[in-house]
Structure formats: structure tokens, C-alpha cells
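Just passing along the structure, written as C-alpha cells.
Every protein chain of the complex appears in place save one, which is left out.
Order as written gives the chain letters A and B; numbering starts at 1 within each chain.
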Amino acid sequence: MMLVFALFFLLPLLFVTIVSAWDYNEYEMIPAFSLRGYSDTFEGCIADLPNLCTILKTYLKTLKLCLLTWVLTLLIGFTVAYFLAFHVRSKTWQIVLTLLCTIPFWTSNVIRMIAWIPLLGRNGLVNRGLEGAGLIHQPVEWLLFSEFSVVLALVHLFTFFMVVPIFNSMIRIDKRLIEAAYDAGATGWQTLVNIVIPLAKPGIVIGSIFVITIVMGDFVTIGVMGGQQIASAGKIIEARLNALQFPAAAANAVILLGITILIISALTRIVDVRKEL
Amino acid sequence: MGEKRPRSFYLLAAFFTAYVLFLYGPMFAIYILSFQGPDGGLTFPMNGVSLVWFGKVFSGSGIVDIGASFKRSLQLGLVVMALTVVLSVSAGMAFRRSFRGATFLFYVAIASLIMPSIITSLGIALEFRLLDDFIIKSGVGDWTTAMGLFTSGLGAHLTWTLPFGLLIMFAIFNRFDSRLEEAARDLGATPWQTFRHVVLPIILPSVVGIGLFGFTLSWDELARSSQTIGSVNTLPLDLQGLTTTVTKPDIYALGTLTSAVSFLVIFLALLVILVLQARQRRHGSDAGKGMV
Partner (left out) sequence: MSKSSKLNSRVSRRAVLKGAAGVAGIAAGSGALTGFPYVHAADPKVLRYLGTAVNEGDEISKKCLADTGIKIEYITATTDDVTKRVITQPNSFDVLDTEYFSLKKLVPSGNIFALDAKKIKEFDNITPVFTKGQLPNGKKIGDQGTAPWKVLYLEGANSKTFSKTPTEFVTLIPTVYNADTLGIRPDLIKRPISSWTELLNPEFKGKASILNIPSIGIMDAAMVVEAGGQHTYADKGNMTKAEIDLTMKIMTEAKKAGQFRAFWKDFNESVNLMASGETVIQSMWSPAVTKVRSMGIACTFQPLKEGYRSWASGFCVSKAVTGPKLDWAYEFVNWYLSGWAGAYLNRQGYYSAVLSTAKANMTADEWGYWMEGKAAVGDIKAPDGTILEKAGATRDGGSYDDRMGAVACWNAVMDENDYMVRKWNEFIAA
């Protein structure tokens, strides 16, 4: 495993870091040491005070989207995992239901992304349905190409990333513990808060790591669902890359990596997922 | 079954159903629109109803050979799946005993998740470029490139699936009762026997889950593949490439077909399992109980 990472991640990461410290002009990159990729990124951060500079605004927006997605995926994911782990009793049905949730992902995301327009657009299924039901008279515009649609699509994509680890840590919980709690007169809620959640914590943290890391770097979903008009850390990198400004893109990626690692290490400081292995 | 379900069961079941409906939301648009008439487009309104687009999927007319890239993605997905399972399980086992570099490996895995896929992709491409240059310089004639589906492409996909596999393993081994293993060891089992007969049966369903997860991630992976796949594309890449020109509802038809086949397979598998279970119950055998 270490070898795979060394070959296909660490070495490439090293190259990227080297490139991030290269100089570049409008048309090509120059292999000479320069921190311009970094300094350009933070351009105007001090000069523009008290207004926020581009990079800060972008990261704030990304964090906001990330937080919203995280809360929603956690709530939905936890509930779904709870249902699968404690209420679906036979393994067969657990597997069948899991597969049922996986099937949509076997149709390529490229196709699924396109399908949001006929679903949420002005003449889409949802607007048609609402109009047909007489609830609205004008199509609802904010359903598509808005922060709403971005979060909706992210939740849609990544809730399952939350379900899988939480489910796996829940089925490790000894059922007798829960029965004992009930026998001792605990309400369902008390059992949930005092037994299930603490014991499922590693799963929750792992799911959170998945969701946070992916959303922080996402540009495809935010791009398409935001009509390419919503800023995100990943999107800055994408714009740089597509303009073939590799050093600047690489510098931005290194910054993103640094920031997200900080978030994650804070998270694992609260719950050490490796402690109880 | 027999015993009564608590009220919370029905509430949660309703919630789960709602979640599944939400998951299938865009899929409904796909299912409906794949029956678009011959002049129809990718959005509403429907322009007649027909089956032509299903025919198009099979006749394979079009710029790219969807069938071929479908197979390529399937192969890659299966290899990635197998490797992800093997590497994740062994790494998961290793992490249960602390070893040198454990923390480092953990953070590397996390970093691999964070790094935007396009950047990783670019880094791998650069690496292989250097490798190619080196090979050409060292005098291998007719060398084109070391890049390909099962070299750089596979590597890129593994950097994506392995962190997931590893972290899910953490969830699986969380509070894993190590007394079971000790008992096995006390009875004279070799480490391999312990793993094979004690640990594996317990974690098997979850391991299947990891495999499924790995396959799905690889199957749908786009950005990481874009710069590392060499001269043959995976299915998502080909589909994305197709969107640069007139795109027709045949891609929806492909989606509908994929779902339909998956449903069919799962339904049949379920049927087989239920029949087997019923037979087992009839014969009163307890062999294989708890396996499915």
C-alpha cells in the first residue's frame, strides 16, 4: 500500500510541489525558483482590507458550502445507517438495500449531472409538478444554478460516503448493550445519545473526513450546479490549470492541502479513529 | 420475524425510502427521457416516445466506441476493486498493531483524498513523462509511452480508492474483539488460519462493501483519469468527451440500461439467496447460517 502511495501519490505530489515554486509567464513555465505562484494567490489580501481579497472570499464560500453539506450528509447519513444497522435485521436485506443505494452511482456522473436540468430547471419535473399542484404560478428559479442546487447535488453525491463508515461502526456495537440500556429504563433518545452516538463516533469522524476532503477540493459539482458562477477553492485551481498556468495551480493546491489537513487533524484530535483498532 | 416492529422502525423506513427517492431523483429524469422521440433532446419537453435511443446504444454508431470503453472501465474497475480490498484489509490489519510510519501513512492517505484530483492526475502524468524520457534516452527503440490503463490509470485510481478503503477498515476494526484472535492463537492456529477462519468471516460483509465501494469509485472516476489514462479513455471520459458535440438521448438510454441490468441481477441474486435460505430452513441445516 505504501508502495502504491509512494509511486502514484507522493512522487507526483513532490513534482507538483516543485512546480508550484517555479516561475511562469503568460505562455510557459520557467524552471527557476519563484514564489510568485503563492504570492499572486494572496494578491490584495492586505491592500484591500477591510474588504476581503479573492482567495479569502473563495475559501469562506467553500467552507460555507462544505459546512452545509457536512451537516446535511451527517444527519441523513446517520439516520440511514441507523436504520440499516438496527432495523434491518437480515444481512441479505442489508446488502440488497445497500446495493439499491449504489445503483444510481453506476450511471456515470457525467450523465447524472446533465439530468439535473430536466429535473430542476424552469420546465423541469419539479417545477411542472409544483405548478400542476397549483402551489406556484411561476417556475421557481433558485432550484437550479444556485447555492441550493450545489448543496443539493453534493448531499446527493456524498451522503452515501457518510452511510458506509457509520454503518460499519454501528454493526460493531454489541446489541446486548442497547438491550441493557432499555432494560435499565433508558428512553430511545437516551440510548441514542449515550450509547449509539459515542460508539459510532469513529464512523462519524471517518465519514466526515470523506465528505469534508472531497467537498473542499470539488470543482465539478460546484461548477455545473452553480452555473460556473460560484467560487470554490477547487475552481480556482481548475481555472488556473485550464489556462495552463501549472505553477499557480500547483501553489493553490498546496495551500488547499495545507488548510484541509489542518481541519482534519483538528477533527482527529477530538476523536482518534485509530485508537480503538 | 414474528415480533412486532417498533414505531420508530416505520418512521425510519419512511425516511430511508425518502432518501432512496432523493437518490433516484435525477435518475427518474434519465429514465423518462431515454424514451425520447427520434428528434428529441436531453431536456424536456418530450418530443414523442420511442425506443430508438436504446437501439443506438447497441448499434454502437457514434464517434466513440461506447461498448469498448464500457468494457475497459469494467476491467479497470474490477482490478481496482480487487486491489483495493486486498491492500485495504492488509493495511487495516497492520494498523491494529502500531508500526513505524503509521501516522505518516494515515496522513498521506488523507492528503491523497484532499488533493484535487486534477492535480494528482497532473503529477502522475509528469512522473510518467519523465519515465518515458528516461526510457527513450536509455535507448529502447520504438518506445511510445508507459502510460496506460493498467499502469498510470490504475495507479491514479488506487490513490482515490485506497484512502476510502483504509478508513472504512478503521471503522470495521473499531472495537474489534481481539479476544477471538487470542483464543484462536491459543488453540494453535497460525496467523493466516486465525485471519482466514476467525477474522475474515466476521468482517466479510464489510469487506464486500469495500469492494463495491472501490468499484463504484473507480467506475465513476473522471478527473484523476483525465491526464493519466494514455491513449484509451475510460467510459466517463468518453461520455464527457461526447458532450463536446451533439449529444443525444442515447446516453440516457445507457443509464437506463445500466440500472435495469443492475436491478435484474440483484433481483435474481436475491431470489436465489431466498430460495437457498428457505431450502436450508426446510432441511434444518445450520450450515452457512449467518453467511448471507
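Operating definition for what follows: contacts are C-beta pairs under 8 Å (C-beta built on N, C-alpha and C of every residue); 3 or more make two chains touch, one makes a residue touch a chain.
None of the values given here were measured: they were computed from a predicted structure.
Remark: the absent chain touches shown chains A, B in the intact complex. Only one of A:114, A:153, A:205 or A:254 touches the chain withheld from this view, namely A:114. Residue A:145 is the one among A:145, A:161 or A:210 that touches the chain not shown. Summary of contacts with the chain left out: across A:61, A:112, A:156 or A:201, the touching residue is A:61. Of the listed positions B:12, B:91 or B:126, the one in contact with the omitted chain in the full complex is B:126. Within the full complex, the residue among B:19, B:44, B:95 or B:213 touching the omitted chain is B:44. Residues of subunit A that touch the chain left out of the display are 24-28, 40, 43, 54, 57-58, 61, 114, 117-118, 121-124, 141, 144-145, 223, 227-231, 235-236, 239-246, 248. Summarising the interface, subunit B meets the missing chain with residues 39-44, 47, 61-64, 68, 71-72, 74-75, 78-79, 82, 122, 125-126, 128-129, 132, 142, 144-151, 154, 226-227, 230-233, 237-238, 240-247.
Going forward, only the chains that are shown with their structure count from here on.
As a whole-number value, the distance joining the C-alpha centres of subunit A and subunit B reads 18 Å. Chain contact summary for the complex, subunit B toward subunit A: residues 1, 5, 8-9, 12-13, 15-16, 19-20, 22-30, 32-33, 42-45, 87-88, 90-92, 95-96, 101-102, 105-120, 122-124, 126-127, 152, 155-156, 158-159, 162, 164, 166-168, 170-176, 205-206, 208-209, 212-213, 216, 219-220, 222-223, 235-236, 239-240, 243, 247, 251-252, 254-255, 258-259, 262-263, 266, 270, 273-274, 277, 290, 292. Contacts from subunit A toward subunit B in the complex involve residues 1-2, 4-5, 7-16, 19, 76, 79-80, 82-84, 87, 89, 91-92, 94-112, 114-119, 121, 123-125, 128, 156, 159-161, 164-166, 168-169, 171-172, 188, 199, 202-203, 206, 209-210, 213-214, 216-217, 219-220, 234, 237-238, 241, 246, 249-250, 253, 256-257, 260-261, 264-265, 273-274, 276-277.
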